[in-house]
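In this view, the complex is presented without one of its protein chains, the others remaining in place.
Each chain gets a letter, A, B and C, in the order it is written, and its residues are counted from 1.
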Amino acid sequence: MNEFIQNLIPVVIAVVGSMVWLGINALVLVYCERKFAGHIQRRPGPFEVGPHGVLQTLIDGLKLMGKQLLTPDNADGFLYWLAPILSMIPVLLLFMPIPYGPVLTGMQVNLGLLLILAFSSFNGLAVILAGWASNNKWGVLGAARAVAQTVAYEIPLLLTVLAIAFMTGTLDLTEITAQQAGHIGNWFIWKQPLAFIIFLIAMFGETNRAPFDLAEAESELTAGFHTEYSSMGFGLFFMAEYGYMVVICSVCSVLFLGGFHGPIPGIEGWWWMLAKTYALLFLMIWARWTFPRVRFDQLLNINWKWLLPLATFNLLATALIMKL
Amino acid sequence: MNALRKHVIQPIIDCWSLLVGLKITGKYFCKPLITVHYPRQVIDDENLTTYGGHVELIGKPKDPAMPKCISCMMCVTNCPSGCLKVVKQKVEKPTPEQEQAWKEAEERGEKVVKPKAPKNPAKFVYDYTLCSLCGTCIDNCPAKSLKFSNNIYWVATSRKEMKIDLLARLKGQATDLSAPAPKTEAKPAAAEKEA
Amino acid sequence: MSALTLYQIVALILLCAGLFGLTQRRSLVGMLICVELMLNGAGLSMVAAAQLTDFSATLGQLGTLFVMGLAAAEATLVLAIVVVVARRFGSAQTSDITTLKE
Partner (left out) sequence: MEVMAKVAFCVYTAVIIGGSVFAVASSSLVRALVGLITTLVGVAGMYMLLASPFMAFMQLLIYVGAVSVLIFFAVMLTRAESGGDEASGAPMKTYVFGLAATMAPAAILGWLILTRPVASIAVPAEVSIKQLGEGLLGSYFLPFELISVILMVAMAGAVLLTWEKRGKK
């Protein structure tokens, strides 16, 4: 029993840590996104609360919590409230196997990559349930789009991840990081440039981010699947969206950018991981405020006609080269 | 060959355009802000001239209190929302002595010059609550007597205040001009102290 | 009672739930859901039997993986059939899908 508790302690620490990490990231990222959007449009963004508006998201969060929890008439109440929770809880688990530093790993899981892919599929499900349960035509339309989108974009993502797994012979994220140790030339982005690009594009589709945010497309579906959600129901979806962004950017930097290894040998640590993850996150934000939303048939065409064949080709080429 | 260009080369070029888009927004990100943070800063006068506020009258160059308006009612007929109300001035009733004098002159066979009504309007009332700021009145004014005002700090606290007597306003502006008091400068300075 | 027996009982419960649901459900999609329940029972039973006895554990896991693959293929086909049926009969209720008797 004693030994069991000793085993349990790091897990509990990791769970609490990832909760805190998720909360901080959501706050920081929302602020960064609004500031970034503002500066791209040459306006200051949030400015009033705190110096340069740094406390704005905190206040917004408090405001959200203070609002009334509404359930629409004739909505399926149980599913309606299940959906935001279902989208939130897996995020906490997703942070566990990601190695943020040489010691800063929640849990070294043999099948870490598979764990992340398996549990991130809950997000799509939550979106679908939310849209369906809110008894709102925009919600149902958003759900219908989310169904097609999540199924479609998971495939190229899996195939690119598989290409990396081919090269490393492991699904353990710590091991994959270790194989990229040394200098910048060992990063997998150089060996798998096509996979990196496909992953980058599929990333937007998986996290429902603009220009692929068809499930919530505010100009056509008001807010899509979360039209009816108020207060923390909406807040949880919001947090989960940023949580998935952080997770997928972390995975991308582990898979392709060497994780916590620096560009030159000798210096490694969590700050590299943080810098890479945030660079990717900023790329996502930047893309959101640059590109217009694609049409739905375009979205599916990009996936089925471009990403999927390219990812398959990449996988075959990787297998061939590994064998030779 | 054509198919190759259409289905392979063109998409690659299109991908390049994505990078161009990123470059443009990135460039804008680095440029200094152009929005002005109101209570701490105000827009300089040069940029104020492009602001289109409510409609106002233009004074004659010689007499700024007197509008160029000739009461032709073009603005009233053209206004789509019917927010302008212009009242022409009436001819002053001639005194009996004058009438007498005219009659005598007519009898003598001379030409009589009866005084005409002054052209400038007696009343020029503008209802800002109805105005859609379309500018049709300004375009149609033959005397070029209307323009958009450019006081961005103008506020009203009641519907009544939104019904502006433009003649009175012009008079007020004329007196302000003769005794220049840069109001807009003083306000932000006070606000800055508060902040 | 050994651990294996417990797992088998859970698998049996799943099978029974699926079977019972299959007889009660009157829409094709509902029946598909019940079939998935039964398939899960089978998978659980196989993995438990393979892991908790001396027989090859690899075989049990691979067998279950195959069952999962089959389930995915089956779900795809059933989806297609349901769509075709819904298009032709205007509903996916089993009671409506009759052409022979009135």
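Criterion: a contact is a pair of C-beta atoms (placed from the backbone, for glycine too) under 8 Å apart; a residue touches a chain by one contact, two chains touch by 3 or more.
From a predicted model like this one, the values you see are computed outputs, not experimental measurements.
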Seminar exercise, completed: By the document's definition of touch, the residue of A:Ala133, A:Ala195, A:Ala210 or A:Ala223 touching the omitted chain is A:Ala133
Exercise. Footprint of the hidden chain on chain C, which residues?
Worked result: 1-10, 12-21, 23-30, 32-34, 36-37, 40, 43-44, 47-54, 57-59, 61-62, 64-66, 68-84, 86, 91-93
Problem set entry | Sites on chain A contacted by the missing partner chain, in the whole complex | 1, 3-4, 74, 76, 78-79, 82, 109-111, 114-115, 117-119, 121-122, 124-125, 128-129, 132-133, 135, 140, 143-144, 147-148, 150-151, 154, 171
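Assume only the chains that are shown with their structure count from here on.
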Exercise. Whole-Å distance, chain A centre to chain B centre, using C-alpha means?
Worked result: 52
Seminar exercise, completed: Separation of the C-alpha centres, chain B versus chain C, in whole Å, is 75
Seminar exercise, completed: dist(centroid_CA(chain A), centroid_CA(chain C)) in Å evaluates to 32
Exercise. In chain A, which residues are in touch with two or more of the other chains?
Worked result: none
Exercise. Can you list the residues on chain A that touch chain B in the complex?
Worked result: 36, 39-44, 47, 286-287, 289-291, 306
For this session: Spell out the part of chain B that touches chain A in their complex, as residue ranges.
Result: 11, 18, 21-22, 24-26, 28-29, 31-35, 37
